[in-house]
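Every protein chain of the complex appears in place save one, which is left out.
Right after this comes subunit A.
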């Protein structure tokens, strides 16, 4: 019999259990790590996610979608295969998928980050023999600063803008990053508004019991409203669109792990870049591979080639690259390291359309 999990043209497949993990084409049974568009797609027969994940997954998969839930750590049996979900710390309800059959254990990380985040359960490493990890920020240049320092910078920026009579427009991915930032925003500075795409996700978080500061809908196009001192959270797709005009005098910022690199900061042409990511940094990736105690590691997303070479040459772990559908063309050796958008950024951007409401 072949491996417990194999890569097929529909996604990562568990033949023994009869299910797919984060499939990209319609299948009967899908276990999804989280609701981002590069992991959860419409049209599956059924979905398995966490109870926290359901309220954010449902609006994206449609009212009629069949969604089953399993609490973190709860075992679900499928044809002699035991499946359980474990906190990934990426966004609300995000999970690593543990798959066990006759003592053989695989873990699929999905997207993950280490450290605390008030808006989702904290990542827990899970022991396994084979680990499938993401590697979005798999280069040693990526080391995240303390998130409280970033929240402080963000609040200082907002307060300074307010003092200068400017609206603060903060671009962040609508699902996950926006809520994490909202949770770190100091509402005593001024009123907070959200773009429609952000509001939908906020609603899911609130349903799951996450406490977020009041965030009013920024509306469609009405002019003449007083935005004095406001913080407006909007998806990156809203950059450079007429939607922004109503704020008249404003300063822009973008919160993303990519903001660590100057060229990428400049390319986005925002006034400020806040280095905040919902993915593990270099140290986090390596520590996690160690903590799982795995013998073998498959690498998806981002810097696959670098992670593969590093693990093979500098550690005992046997590493391989695993391609996923969202990688786009890979025509030469350096292709992966050229990438600057995370897969979820690209997928989410596609999801958002132009970011216009």
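Everything below uses one rule, namely that a residue touches a chain if its C-beta (ideal position, glycine included) is under 8 Å from a C-beta of that chain, and two chains touch if they have at least 3 such contacts; residues count from 1.
The working rule: contacts and distances are computed from a predicted model.
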Next item on the list: Between "DNA ligase (ATP)", "Energy-coupling factor transporter ATP-binding protein", "Ubiquinol oxidase subunit 2" or "Indolepyruvate oxidoreductase subunit beta", choose the name on the UniProt record of the chain that's been left out.
Entry: "DNA ligase (ATP)"
Item checked: Among A:18, A:45, A:80 or A:140, residue touching the chain not depicted -> A:140
Note to self: One chain is left out of this view; which of A:82, A:207 or A:264 touches it in the full complex?
What the structure shows: A:264
Next item on the list: For subunit A, enumerate the residues touching the unshown chain of the complex.
Entry: 139-141, 143, 240, 244-245, 260-264, 266-267, 269, 271-272, 303, 306, 309-310, 313-314, 328-329, 332, 334-335, 337-341
